[in-house]
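Apart from one protein chain that is not included, each protein chain of the complex appears where it belongs.
Chain naming follows the written order as A, B and C, and within any one chain the residues start at number 1.
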Amino acid sequence: MINVGVLGATGAVGQRFVQLLAEHPWFNLRTLTASDRSAGKLYRDVVNWRLDVPFPENLGDIRISPTTVESLKDVDLIFSALPADIAYDVELACANAGIGVCSNASSHRMGPDIPLVIPEVNPDHLGLIDVQRDSGRDGFIVTNPNCSTIVLMLSLAPLRKFIFSDVRVATMQAISGAGFQGVPAMGIFDNIIPYIGSEEEKMETESLKIMGTLDGKSVRMAPFRVSASCHRVPVIDGHTMAVWTDIREPVDEVKKAFRDYNPPISDLPTQPAKSVQYLDEQDRPQPRLDRMRGNGMTVSVGRVREGIRYVTMGHNTIRGAAGASVMNAELIYTRKYL
Amino acid sequence: MINVGVLGATGAVGQRFVQLLAEHPWFNLRTLTASDRSAGKLYRDVVNWRLDVPFPENLGDIRISPTTVESLKDVDLIFSALPADIAYDVELACANAGIGVCSNASSHRMGPDIPLVIPEVNPDHLGLIDVQRDSGRDGFIVTNPNCSTIVLMLSLAPLRKFIFSDVRVATMQAISGAGFQGVPAMGIFDNIIPYIGSEEEKMETESLKIMGTLDGKSVRMAPFRVSASCHRVPVIDGHTMAVWTDIREPVDEVKKAFRDYNPPISDLPTQPAKSVQYLDEQDRPQPRLDRMRGNGMTVSVGRVREGIRYVTMGHNTIRGAAGASVMNAELIYTRKYL
Amino acid sequence: MINVGVLGATGAVGQRFVQLLAEHPWFNLRTLTASDRSAGKLYRDVVNWRLDVPFPENLGDIRISPTTVESLKDVDLIFSALPADIAYDVELACANAGIGVCSNASSHRMGPDIPLVIPEVNPDHLGLIDVQRDSGRDGFIVTNPNCSTIVLMLSLAPLRKFIFSDVRVATMQAISGAGFQGVPAMGIFDNIIPYIGSEEEKMETESLKIMGTLDGKSVRMAPFRVSASCHRVPVIDGHTMAVWTDIREPVDEVKKAFRDYNPPISDLPTQPAKSVQYLDEQDRPQPRLDRMRGNGMTVSVGRVREGIRYVTMGHNTIRGAAGASVMNAELIYTRKYL
Partner (left out) sequence: MINVGVLGATGAVGQRFVQLLAEHPWFNLRTLTASDRSAGKLYRDVVNWRLDVPFPENLGDIRISPTTVESLKDVDLIFSALPADIAYDVELACANAGIGVCSNASSHRMGPDIPLVIPEVNPDHLGLIDVQRDSGRDGFIVTNPNCSTIVLMLSLAPLRKFIFSDVRVATMQAISGAGFQGVPAMGIFDNIIPYIGSEEEKMETESLKIMGTLDGKSVRMAPFRVSASCHRVPVIDGHTMAVWTDIREPVDEVKKAFRDYNPPISDLPTQPAKSVQYLDEQDRPQPRLDRMRGNGMTVSVGRVREGIRYVTMGHNTIRGAAGASVMNAELIYTRKYL
């Protein structure tokens, strides 16, 4: 068992990390960090547990550590749910101190020697860990993409055998994506907010790196464009997206590609039976009914129509955040980087 | 004053017609029809008034008529809020009997001699009324487009001076668009339904007729394509849309076109001060905050970005249905067809 | 294993029955009935599965039977999720034909020889089965109360040792209680409907029977009054209730009664570890966070204050409907009535 910790364990993504790691077969969750104000207190006394699954009582007695390298002596791997503004320095310090860092924060994602990985899409990008090590870093930083980018990328993974150069995506994103306090009810009830800070830019740049080619010591960006329009909608969990591509294959071929999709990796504990599930019903996927497929790790696709356009949906705090990071760590472990 | 009636006066759109006509300066609402079951009863006893504006008490004593030509002897103009399946025959019979019909139903919209009109966009298409009359019809049928098509078309109206051939639109449509009973709460709470029957087809075909050219006795379709992806979201009123065009003008030129837009018609009682309102704030338009601009008749636009892409939003049962039809009738009146 | 069936297997409560019985240790689900229109088709082709747990694929190939006694030859026990208007005759016919009937319908609840049972509250009322058998019925009918009544009764169970004669309860009931089609979104979005047909009457009468005394061949009503005010609120699952009693014990004694509560029965497969869970946080219970406690079978209680008043909440389609009926069947089985 690898000893692991979670940085920022009380927030929306932090709680998902704790939930997913509570009974993990390979990882032993020992350390939880939060703000200095909480340090020294028991997790159960500090966390305002907001998930609709029961609180993992076995972890309630972990005493909160401050978010510093010194607090992490006993762990080999950390999962970072820190806000981007404080994540950069802490994660770097941890990696330099020999700790493996799997981060959901955006700070390092576009760094040239930082793998930005979705296991099914670009597992080979983990090779950048070697670049980090060659530069003298004992640990490493591996990042997962932004939540909506992950859903989009997984939906495109079965279509990589077709040629496309132009992707347009309109997102309808859940309120949990902004954290527990992020969206006031008065702002989103009976409403849509057609703007999410930096979200469109993240989708447009991260996608190209993820689908890019690892070329020696860096990633060559993929040769397509993404144009995103991002909207917050009154849904609790699950990001839904309308996608257009310039794929010109027949609709049936594209449906078949979705149905036949097999990812290049397998047998990771957090990996669902189907990473991408095609739904035939004309009114699916729907976030409330489909977000928990594969324990929240399956991305659903439906409504492939001439265009090629389709609709995709995935759970933003599981597949799009904490689950993504945990699955990355599992891949890293099988690749002997830990 | 023109005596007018409303067909299907108890439904969601019918109630909006009644609200908008209750104090109209040119039209005198005398006749309300509903199902045979309601015929003979007072409107106030039959209608389950669901609008959040007060019931127009002065109309409560109108006695419901059956939905037949015979019931409409006293009116010169009718507004049809009938379901498409029964609208076709009734509307035709009325028009043939010399009554002017302004219909919100889809049945006749694509008929070759039927004007499909948005006053600000294609007022000249009313010329098809002459074609109808030349064929021996005493009255006429004029239709307004589907609710989401209207919002899209008005948002594109200021951009007609630019060249575009490709429009993609992802809609986030309000539940009122399906009528009072159309969407079960269990279906749409905390959810998105990525399918609305026939909606995409309507947007893709109606748009080309509306922006087409009246060429003698028929309309030549406009030479662009619309590709739509339509979604129901948990919002009461107001259809929001993410739009992509292939306009290549600079963003500032496009914003200026929105700001400077002046429609070719004016001074209709239902016409708002601004048919299209550009909003500078980066997180607008929002349905709850912007749908009642111009008493529900203004279409709001925001977030023009490179692409050219933008977000637009309009009230679906006012500008997108009853208000559209009433404004068409006002235009018809000023053009002396009544 | 007892062979069982579900009557009305496609509705909201019917689907919950199927979910709960899919892997039941004692009951083998063999027969599913629905409307005549669906008879002969596969369950998977007929059901519009709306629960947020995966469809039990192993039951998808059951062929739908019509809702008649003849269809139920192979089962010893049926669960009825029928609407009240058709449940009365069918359930009676089944019971007379020797089948055990556990019904969620209201039709027979107040019948003098019909047990109206919550296992933790009045298990001895099953004695009425003997009365039914004495009258020549081979099978039996056992009913569970109305959903909101169940939650109220379980919350009062720990307080039976105190004297009370006056209960007031204001309910805030979830939309799933009206079935999948029961509440139009336009009716309940951003709204409360302060009326649910017959609900107040059910709470006020059923409660007295449930807490009544089995006295030979009938139940003597409990000597207290219930005054209910029932409201539909925009919540998907989980009925919340504000309760006042005239208990005059100190608040701490009442809290202790909740915390120390042990029901008189145990070890039923569907029974949760805690039938009643007292929550100390001042802002609990909350339906979204607490409804799935005990797999939806735990009733949560909080905010005991001077009065004695408190707040209680339970899952209406699990503890308040299908789960209640299944747990009744389990109790019946352990009491050798099957």
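Criterion: a residue touches a chain if its C-beta (ideal position, glycine included) is under 8 Å from a C-beta of that chain, and two chains touch if they have at least 3 such contacts.
All of these numbers come straight from a predicted model, not from anything done at the bench.
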Task: Hidden partner chain, touching residue among A:E91, A:D113, A:D190 or A:D290 - done: A:D190
Task: Contact residue for the chain not shown (choose from A:T33, A:T149 or A:S176) - done: A:S176
TODO: By the contact definition given up top, give the residues of chain B that touch the hidden chain.
DONE: 49-50, 52-54, 189-190, 288-289, 291-293
TODO: Please give every residue of chain C in contact with the chain that is not shown.
DONE: 168, 170, 172, 189-195, 227, 229, 231, 233-236, 240, 242, 244, 282-289, 302-303, 307, 309, 311, 313
Open item on the list: What does the interface between chain A and the hidden chain look like in terms of residue numbers?
Closed with: 12, 50, 175-176, 179-190, 234, 236
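Basically, only the chains that are shown with their structure count from here on.
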Open item on the list: Given that chain A and chain B are copies and touch, would you call their interface same or different according to whether over half of its residue numbers are shared?
Closed with: same
Open item on the list: Can you work out the whole-Å distance between the CA centroids of chain B and chain C?
Closed with: 47
Task: Distance between the centres, which are taken as Cα means, of chain C and chain A, whole angstrom - done: 40
TODO: Give, as an integer number of Å, the spacing between the C-alpha centres of chain B and chain A.
DONE: 42
TODO: For chain C, write out the residues touching at least two other chains, lowest number first.
DONE: 50, 189-190
